[in-house]
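A protein chain is absent from this complex, but the other protein chains hold their places.
For subunit A:
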Amino acid sequence: MEQLNAWFTRLLADNEIFTAQTIGYYAHGLANTAQLVLLSLLIGLMLAVPLAIGRSSPRPWLKWPIFLYTYVFRGTPLLIQLYIIYYGVVFVEGIQDTWLWLILEKPFYPALIAFTLNTAAYTTEIFRGAIKATPRGEIEAARAYGMSRAKMLRRIVLPSAFRRALPAYGNEVIFMLHASAIASVVTIMDLTGAARFVYARFYAPFDAFLFVAAIYLCLTFGILYLFRYLEKRLLAHLKPQT
């Protein structure tokens, strides 16, 4: 044990790459990635719920524009969406003179907008599927109780749809975490950005990228277990009875 300890100290002492400074870069990157992912997921979720309700409405003027939005955002690469927003906002007439420019100047916000719109599109489709899969009997029962449409949505359709959407939404969260690596392309110092910096500085691709891959792997497993736990709690009534 002592030998192992001594070996480990020697290993870190000889290490030119993983110093306190570079570890600091990675920590900073982790904070940026977490912020970007959590914020875009949160705002995306808030957008997706009304959009999914609209998307499953029978009115064509409500249904088709939302379909077009999800089709475009799910059918094109996130990188293109990011470029369009990142390069695009600069060229909006007169934006540099307004207060909005103070926010949009930093690459963080265009990236946040692109990620939010992207995840909202995917989440809308996930929820639409879940809403559509509501058993007919539940809706008939709600009608028989004389519930209004709003009340039926709030009390019957949405709660059970959220539960049905949980496994697919877990995948979306992991997808978003992985997609956030793209933020490094527009000079954001996220986890991947930190790895690219360390790579460029030391010309050590294996150290830089394997380390960051391990961090992503841990985050992915964390999310996976969180959603497994949630599914176990919230979907317990759907388990086969023994």
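Methods note: contacts are C-beta pairs under 8 Å (C-beta built on N, C-alpha and C of every residue); 3 or more make two chains touch, one makes a residue touch a chain; residues count from 1.
Please note the rule applied: contacts and distances are computed from a predicted model.
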| item | value |
| --- | --- |
| Chain not present in the shown complex, as UniProt names it (candidates "ABC transporter permease", "tRNA uridine 5-carboxymethylaminomethyl modification enzyme MnmG", "Succinate dehydrogenase / fumarate reductase cytochrome b subunit" or "Carbamoyltransferase") | "ABC transporter permease" |
| Residue of A:50, A:65 or A:88 in touch with the missing chain, whole complex considered | A:88 |
| Hidden-chain contact residue, picked from the options A:19, A:57 or A:76 | A:76 |
| Chain not shown, touching residues in subunit A | 71-72, 75-81, 83-84, 87-88, 90-91, 177-182, 184-185, 192, 195-196, 199, 205-206, 209-210, 212-213, 216-217, 220-221 |
